[in-house]
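A single protein chain has been omitted from the complex, and every remaining protein chain is retained in its original position.
Up next, chain A:
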Amino acid sequence: MTAPGVHEDVRDRPPVTERRLHPVTPLRRAWAPVAVLIGWALHDPDQAQRQLTRLTTTSLLIGLAVLLPAAALYGFLTWWFTHFAVTASELRIRTGLLFRRTAHIRLERIQAIDVTQPLLARVAGVAKLRLDVIGTDKKDELAFLGAGEARALRAELLARAAGFAPETAHEVGEAPSREMLRVPPGVLAVSLLLTGATWGWLLGAAVMVPLLWTATHSLWTVLAAAVPLFGAAGASSVGRFVAEYDWTLGESPDGLRIDHGLLDRAHETVPPGRVQTVRLIEPLLWRRRGWVRVELDVAGSSNSLLLPVAPRELAESVVARVLPGVSVPPREALVPPPRRARWCVPVWWRGYGLAVTDAVFAARHGLLRRSLSLVPHAKVQSVRLVQGPWQRARGVADVHVDTGANKSVTARLRDAGEAAALLRSQAERSRTGRRDARPDRWMT
């Protein structure tokens, strides 16, 4: 792509300045041996206890005297041997103590950039920077950087990815962000109380615990069943509240800014044109209040939440910003499957629906928990039509639309003729939809 410029690049390339991570980083690595010990103790508690009784104070002290410097040395060496550098087109990370590893991450391929601050990192004033590029693994994150440095680096990476000249990229600074939406804590709390999952787990616990107690009268069995159930209930209520607290959505020329978290703060950035699919989810108990949850898929990124809870109109306006030129089709526009489809999926066939506009392929499923998936035509990678024997007897078929985020959106139980026409026209739209897509370097 940059072929004509390569030779000049090689000749007068400015020297690449390599940088190290924040000096706090070794402390993070120093936890590794301790974590191994704890893991071993948890894995085999009996043996651990036996070993512990054998330990005397002197041997414990000697052990500590060996272990601590070893851990400190390991942490220091991994820090010492980790470098990163930003060049005109790449972020280079060089790491590894015994096995050297160099990752070159192409900036125009960035799908998302996150700056996260776990609780302890917030105390220490450092942050973790992660780049989502398709095919990179978890090792390609920069942990830790100073909080200010992380923000500056993010701004610089985004500026270079956007196509600003390398000389000016670090002077561009952070693009101004305009707040679009902030979820009030009260609304978030109510929405989580109205989520079925928590109550389901609690109900499960309320039924299982007395049953198990009457059946076995063994405290350990009851505990073994109750702890995971209550844990799941806690994770789906308190855990989500803590993670989604103060959810703020901002818009900037660099893309979408998502800031959230009560204890661990996370600042995510999704550059323009990276969103592959958007889902509007409407649980049963939220319907009266007109709330929806908005999820998105970005290729190579694990972040999937755009809005934990928001009124429908607001959510639709946000979706219109995320997918330019797309409007969420109203409920009446969604065409349900033909009546004969009820023989294929008895009651739930009513939940399916499909609408295709010039910009988006929208398929709905679910009867109680409605979920509407939107795929812009430009993001469709392939289209498939699948028809089983039972479906053929009823004259219906499923149409799958595959996107780059490894998610498929399915329009189920369409009329067979309609499905065949859809297969052809969707492939055509996928091809033409691409023409007016924005370039990877969105500022050029």
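Descriptive notes on the structure:
Note that contacts are C-beta pairs under 8 Å (C-beta built on N, C-alpha and C of every residue); 3 or more make two chains touch, one makes a residue touch a chain; residues count from 1.
Rule of thumb we're sticking to: contacts and distances are computed from a predicted model.
Going by its UniProt record, the hidden chain of the complex is named "Membrane protein" among "Membrane protein", "Sugar ABC transporter permease", "Quinol:cytochrome c oxidoreductase quinone-binding subunit 1" or "Glutamyl-tRNA(Gln) amidotransferase subunit A".
Screening A:Ala41, A:Ile134 or A:Leu305 for touch with the missing chain picks out A:Ile134. Of the candidate positions A:Leu21, A:Leu158 or A:Ala299, contact with the hidden chain is made by A:Ala299. From the options A:Arg50, A:His104, A:Arg182 or A:Arg424, the residue with contact to the chain not on display is A:Arg424. The missing chain lies against chain A, touching residues 134, 274, 276, 299, 379-389, 392, 400, 402-408, 420, 423-424, 426-428, 430-431, 434, 437, 440.
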